[in-house]
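Okay, structure first, notes after.
Yeah, one chain of the complex is gone here, protein chain that is, but the others are all in their spots.
Here is chain A:
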Amino acid sequence: MATITLDTVRKVYAGGVEAVKGVSIDIADGEFIVLVGPSGCGKSTLLRMIAGLEEISTGEIRIGEKVVNKVDPADRDIAMVFQNYALYPHMTVYNNLAYGLKNRGMAKDEIDRRVKEAARILEIGDYLDRKPRALSGGQRQRVAMGRAIVREPAAFLFDEPLSNLDAKLRVQMRVEIKRLQKSLKTTSVYVTHDQLEAMTLADRLVVLSGGNIEQIGAPIDVYDKPASTFVASFIGSPAMNLLKVRKGAAGLELETGSGLTAANPYGRDRYTLGVRPEHLSLVEAGVPAGALTLKATVNVLEPVGAESYLYASCGGTGQEIVIRVESHARFEPGQEITLTAQAKDVHFFDADTGRRVES
């Protein structure tokens, strides 16, 4: 068990691609950190630098107190779970788990004890004699997890471990990983591009974009106070509605037309204004008008079961917004609606930089 510290870590690949641009994170002992971001944002690169599989161009990585920049992956006391599992195809499950321990010269009975223990925790005891090819995707995933936990390492590193599983299994394994991590209390760094996975697993989220950290924080804080329009549109599903607004005669108005009324709490000329679909309610349904009101025209209603998403356009030129409504609500295309949101649910971002504007 250990802390992991990244200090302005950069990675420039041989071709000149700067995949990670000076990232600093302090990971506490036992913490579950999720690196999340769109494809190509450098999250795998960052993880692989922690693992020692990629060289660090500049900066420093410490595991515990030890600077590991030049330390071999095997000597970093970490274990990694890969997206394609990377099980040794010719070894039985038992030997897959035992291989790393054997290489470290561990006594046979201690290896046996650890493998059996991991097999019990992960419920793979019945397959110990099988080869990976004779296992289902979910079972292989467990074996890959098993290979990590038998090592009892200082940290687990996961690179999109669930993305090869079907939706149902993914949810199940997600819960299991979380439970496992909480009971083992091993520091973990988990890479995913799935924001739901990120939200549910993380103690703290690290949102990356283009090799930079956009925001670090507890999932709920990131959700409540996204630091930029990028984070706002990446975390939460459906994504936050973002509207270009400017200073008008009274408060703020849409840049593209009429229909919006809102206060201008920071006195600036222009903003990108954000409201989540779940924070917009219908004035017609008897909700009192809040800090923001918006007139819109219904386009489509999309029921997903427990709730429905209403797509509507506003501001004349037809900017589309999404509103979460209850599952049995009925709307006609072309219907005029008035939406409202509370002051605490309205986010302001700088119109040019996209950074959050706060008092």
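Criterion: contacts are C-beta pairs under 8 Å (C-beta built on N, C-alpha and C of every residue); 3 or more make two chains touch, one makes a residue touch a chain; residues count from 1.
Quick note on the criterion: contacts and distances are computed from a predicted model.
K.L.:
Using the UniProt record as the reference, specify the protein name of the hidden chain from among "sn-glycerol-3-phosphate transport system permease protein UgpE", "Cytochrome C", "Probable septum site-determining protein MinC" or "Succinate dehydrogenase iron-sulfur subunit".
P.N.:
Checked against "sn-glycerol-3-phosphate transport system permease protein UgpE", "Cytochrome C", "Probable septum site-determining protein MinC" or "Succinate dehydrogenase iron-sulfur subunit": the hidden chain maps to "sn-glycerol-3-phosphate transport system permease protein UgpE".
K.L.:
Who touches the missing chain here, A:104, A:120, A:182 or A:344?
P.N.:
In the complete complex, the chain left out is touched by residue A:104.
K.L.:
Just name the one of A:133, A:168 or A:328 that touches the chain not displayed here.
P.N.:
Of all options in A:133, A:168 or A:328, contact with the hidden chain holds for A:133.
K.L.:
Using the touch definition up top, pick the residue from A:78, A:93, A:189 or A:280 that touches the left-out chain.
P.N.:
Going through A:78, A:93, A:189 or A:280 one by one, A:78 is the residue touching the chain not shown.
K.L.:
For chain A, which residues lie in contact with the unshown chain of the complex?
P.N.:
Touch with the absent chain occurs at residues 51-53, 72-74, 78-80, 82-84, 86-91, 99-100, 103-104, 133, 147.
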